[in-house]
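Here the complex is missing a single protein chain, while all its other protein chains stay put.
Chains: A, B and C, in written order; residue numbering restarts at 1 for each.
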Amino acid sequence: MIETVDQSDARGTSSQKRKREVVYVSAPLDLRDAPETFHTSAPPRLRWWRRPLLRLLYVPAIIAGMGITIGHLLKNLILLRQPTISFPEIKPFIPKRFRSRHRLMQKDDGSVRCTACMCCATACPSGCIYIVAHEVEDPEVEKAPRVFDIDGLKCVYCGFCVEACPCDAIRMDTGVYPEAEIKRGNFVWNMDKLMHDIPDNLPE
Amino acid sequence: MTEALVLILRPLGALGFFMTLIPIMIWFERKGCAFIQDRVGPNRAFIPGLGLRLAGFVHNLADVVKLVTKEDFIPAFAHRGLYIAAPMLSMAAALLTYAVIPFADDLTLGSVTFALRAVDTDLGILFIFAFSSLAVYGVVLAGYASGSKYPLLGGIRGTAQMISYEVSLGLSVMGIVLIFGTVDLNEICRVQGQLLFGVVPKWGVFLQPVGFMLYLFAAFAETNRSPFDMVEGESEIVGFHTEYSGTKFALFFMGEYVAMAIQAAVIVTLFFGGWQIPWLPTSALIENASQVLVVLLGAIAVGALGFGVLLLRFHRWNKVRWQDERKREGIILAILLGFGPAITALLGLTIVLSTDLSGSVPNVVASVAQFLAFSVKVLFFCWVFIWVRWTLPRFRYDQVMFLGWKVMLPLGLLNLVVTAGLRLLWL
Amino acid sequence: MDVLDRPEGFLMVAAVLFVIGVVGFILRRNLIVLFMCVELMLNAVNLTLMAVARYVGASMEGQIMVFLVMAVAAAETAVGLAVVIAIYRKRATVDVDDMTVMNG
Partner (left out) sequence: MESLLFWFFSVIAVVSAVLMVCFRNPLMGALSLAISFLATAGLFALMTGPFVAIMQVLVYAGAIMVLVIFVIMLLRADEASLDRERIGPFRFALGALIGLPFGGFLLVAVGNFGGKVEAATSALPPDFGSMKSFGRMLFNQYMYPFEIVSILLLVAIIGVVVLAKRDF
């Protein structure tokens, strides 16, 4: 475990190779066997006369770095090549399959297409969908949601609810992503908001 | 009467110059660092009603409102009196030093000649050193009075740094003093109007390159700017003003910026000819006043035109619609600050070309030209302070001390000895 | 008569400062405060030197003496404070009453 190493000078090529005896201990298994003082494998320090003077002063490196920064500044100031966009005024491009805020689909008569089967709430990994069902008169379906809340702060936008829905009642294609609110309660979207507070011209 | 007016106006003018530099530098800092980092920077704060944003300049106002209306909090264990006095001391020490910096050559109006600086004294650099050395009190007292051990350590650290670099600061200037044979800043500026080998202006930076580098680094350390901003180092090391908030913190902040502006002015005065326009001494400026005025107005016209075009390009690039108030503001600003001044300058140009200047007007023109040259240089060095901050990483504390005592002090001594030897050989 | 035409005003201020320094030196026990009292006395002497040279001899030798005294005071402070730090390291106190090693 204890080995004695001849450590030559850091530059190796110098004619005077000073031999120092350094005791290296990689991992003392038994501390009783370890010597009282031991060196960890720190890199050998260059003596000050061996260090390049210019590097000691840092000046060329500083000037090079300042060139880089002023280059960025001039590029941005004159050529206007900033990747940043002014967000609220300019919206970023949102791809078609981006999973954005949910919407609930409607039937032709305007009532909600959801049948309160609870598939989405079951599939939801974060438990953000809260449904209360009630019976409806419609002969086609047994029941419909009376309350359909999604907590936007819990939602992880995984899209499992969309996959799970058997009747294509919930979709995540609005292109809306939640903006800032001043109350947490405002992030709980109710059925009305999910059905009607959506952009126009979305696919049916 | 005139004397009294001059006596009041000179300090006020100088004070106004350096106080105006504060918001400009803060704006430089914000917008400059944003552009260096490929960001847009602040552009949200606006004046309600007017909708003016001024490309982030209004953020200064917003900051002032925020800092002034904040709770004036004093920690429970703080030493009340010192806690309140420390930021004032910091600001006062920074503000005392502007007094001896000349803005232009002596101006002759009729039969009266007066120096264009706040206090007409020949103490020069010594005055600046004496009062900037008092700035340490602000740091040390803030650290002590906060009644908390981390600011105390920060204060000790900052004090040690400032004391250490004051030595290098003084040493690096001694070479300049040796060469020019005076400590009066106005005299130093005047000597720098001569030519070296008939080609290069006799600026301090050409005569004392090593001294200039040392002074620059020491000035960074002295004003606690990056890369020597251990005193602040908000992210990894606790500084002396951790316990400060509100107006008191604002005073520290402004004190730092004033100190920076004054250091920039001192660098310009010592090493870059001060108010000297290269190759144009004051007498030549006065003799050719009308040409100077033409060139000045032309430069203003071209600069304003470029500025206006830049503003318009910015707003086109921003892709904002006409209904957006920012678009309107951009166009209004481009007209007000860009095309308007350009046209006015061109009109003035035609007037100047058709008339002869007489009386003391040429002297005033020369002074204005020199003042503009001085301002441009000072603004550039203010920018250098910011530029370096957003380029270099912060030094570790032991590296700061190493650099101060083991690199800069010996280099400064060597520079002094070599300068003295060369001076002996030449004379 | 104007105060500034005669040296007495300055000399009295110097005397008062010197006495304050002496009294403080006797009264206080904190080593650092003792140092400051010595500095105060040096300062009073500086004032005297300046005043007498300026008003009696009309010479600048007083100013030169003051300059040299300042340099000496700086050296004295540096050494003195180093001694204070050394004592504090050794004994963890700067109270002169605790320094009784020489009592035997």
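Here, a residue touches a chain if its C-beta (ideal position, glycine included) is under 8 Å from a C-beta of that chain, and two chains touch if they have at least 3 such contacts.
Since we're looking at a predicted model, the values are computed, not measured.
Participant: Specify the shown partners of the omitted chain in the complete complex.
Facilitator: B, C
Participant: Tell me which of B:V58, B:A94, B:L152 or B:V231 is the one touching the absent chain.
Facilitator: Final answer for the missing-chain contact: B:L152.
Participant: Among B:A130, B:L195 or B:V376, exactly one should touch the missing chain; which is it?
Facilitator: Touching the chain that is not displayed is residue B:A130.
Participant: Hey, which of B:V140, B:V238 or B:L251 is the one touching the hidden chain?
Facilitator: B:V140
Participant: Out of B:T121, B:S148 or B:S375, which residue would touch the omitted chain in the full complex?
Facilitator: Going through B:T121, B:S148 or B:S375 one by one, B:T121 is the residue touching the chain not shown.
Participant: At which residues does chain B meet the chain that is not included here?
Facilitator: 82, 121-123, 126-127, 129-131, 133-134, 136-137, 140-141, 143-144, 152, 155-156, 159-160, 163, 166, 183
Participant: Going by the touch rule given at the top, which residues of chain C touch the chain that is not shown?
Facilitator: 2-13, 15-24, 26-30, 32-33, 35-37, 39-40, 43, 46-47, 50-51, 54-58, 60-61, 63-64, 66-68, 70-79, 81-86, 88-90, 92-95
Keep this in mind: only the chains that are shown with their structure count from here on.
Participant: For chain A and chain B, let me know how many angstrom lie between their CA-based centres, rounded off.
Facilitator: The answer is 41 Å.
Participant: Among the residues of chain C, pick out those that touch two or more other chains and give their numbers.
Facilitator: Not one residue of chain C touches more than one other chain, so the list is empty.
Participant: Given the complex with chain A, which residues does chain B contribute to the contact?
Facilitator: Against chain A, the touching part of chain B is residues 32, 35-40, 43, 213, 310, 313-314, 317-320, 324, 326, 387-388, 390-392, 407.
Participant: Enumerate the contact residues on chain A facing chain B in the complex.
Facilitator: Within the complex, chain A touches chain B at residues 56-57, 59, 62, 65-66, 68-70, 72-73, 76-78, 80, 82-84, 86, 89-90.
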